[in-house]
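Only a single protein chain was left out; the remaining protein chains are all shown in position.
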Amino acid sequence: MKIKVLFFAKARSLTGCSAHEFEVADGSCLHDLTTSIYTVFPELLSIGSTLLWAVNGKYSGQDQILSDLSEVACFPPVSGG
Amino acid sequence: MKIKVLFFAKARSLTGCSAHEFEVADGSCLHDLTTSIYTVFPELLSIGSTLLWAVNGKYSGQDQILSDLSEVACFPPVSGG
Amino acid sequence: MIRLTEDVINFEDVTNSVRDVRAGAVVLFLGTVREITGSDETSHLFYEAYPEMAIRCMHELADEAKQRFPIQAVAIVHRTGTLGPGDVSVAIAVSTPHRAQAFEAGQWLIDSLKERVPIWKQESYKDGRVDWVHPGLDAPAAGKEPS
Partner (left out) sequence: MIRLTEDVINFEDVTNSVRDVRAGAVVLFLGTVREITGSDETSHLFYEAYPEMAIRCMHELADEAKQRFPIQAVAIVHRTGTLGPGDVSVAIAVSTPHRAQAFEAGQWLIDSLKERVPIWKQESYKDGRVDWVHPGLDAPAAGKEPS
């Protein structure tokens, strides 16, 4: 299945794109997708330990199961306010 | 000497006047004036223990020495805000 | 901006008066007239001040706040006269480099104002009762006390 991933802030700067589609096996979890993302965008590994992940607009753990309707977002610690 | 005394809020309601002049001996302190005030306005005694006193716009104790330039104010606990 | 006024308080002006490029945080406090306190319904409040002393005390509060907290600017405006439910009776604004300081300074200022500044309110209830509100005296709790 194809999963759309959004990149924000420094994650967007490092990848050079604000959105990218990844192909993962049906039934994959966020961890599986993350592995694909780091393969395509190894530059993200420099901030990988701080990255936050959201699925359909909710903060999610790496064991979150994805579907082809999932919108995933990847971003560094927030700094609004 | 003559001392002008201002009454505010419930002190004004009880005395029925917003200002009154009192005659006290030269060199009197606030305590001496207070005694005169209670004699003229005994209705103030009902809230006497809570009354606050200011001389020339500053909170003052009963031992404050007065002069004929002193403006004294008498009022209950404040409730602004 | 330290002021007593009989007019509606323009809290936008009060707030803008403390904004500063050295400040990262502004806190504005508004005291507003409550319509209902417990079982009492407030018709209106009348605020009376000893103006010269009130202004002097408000300046002292601003000065003391600047010693206690790293404040860029302070504004205190209190309204006098007759106010109805929802009206703003007092506006206090403060600006500081960081946000925690702004909340602390704002709370200290309104707490201290309510303890020290010679302003009093008389409450008129919808059932016709009229009471001066004097903390420590036996008048019923008022629509603005405590806020």
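Labels for the chains are A, B and C, by order of writing; each one numbers its residues from 1.
One rule holds for everything that comes next: contacts are C-beta pairs under 8 Å (C-beta built on N, C-alpha and C of every residue); 3 or more make two chains touch, one makes a residue touch a chain.
Computed from a predicted structure; not experimentally measured.
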Where the missing chain makes contact, among the chains that are shown: A, C
Full-complex contact with the absent chain, from C:Ala75, C:Ile110 or C:Val133: C:Ile110
Absent-chain interface as seen on chain A, which is shown: 6, 8-10, 13, 47, 50, 52, 54, 57-58, 73, 75-81
Contact footprint on chain C, counting only the chain that is left out: 11-12, 15, 19-36, 85-86, 95, 97-100, 102-103, 106-107, 110-111, 143-144, 146-147
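Following the convention adopted for this analysis, only the chains that are shown with their structure count from here on.
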By number of C-beta contact pairs, the top two chains: B-C
Centroid distance [mean C-alpha coordinates] between chain C and chain A, Å: 49
Centroid spacing, where centroids are CA-atom means, of chain A and chain B in whole angstrom: 74
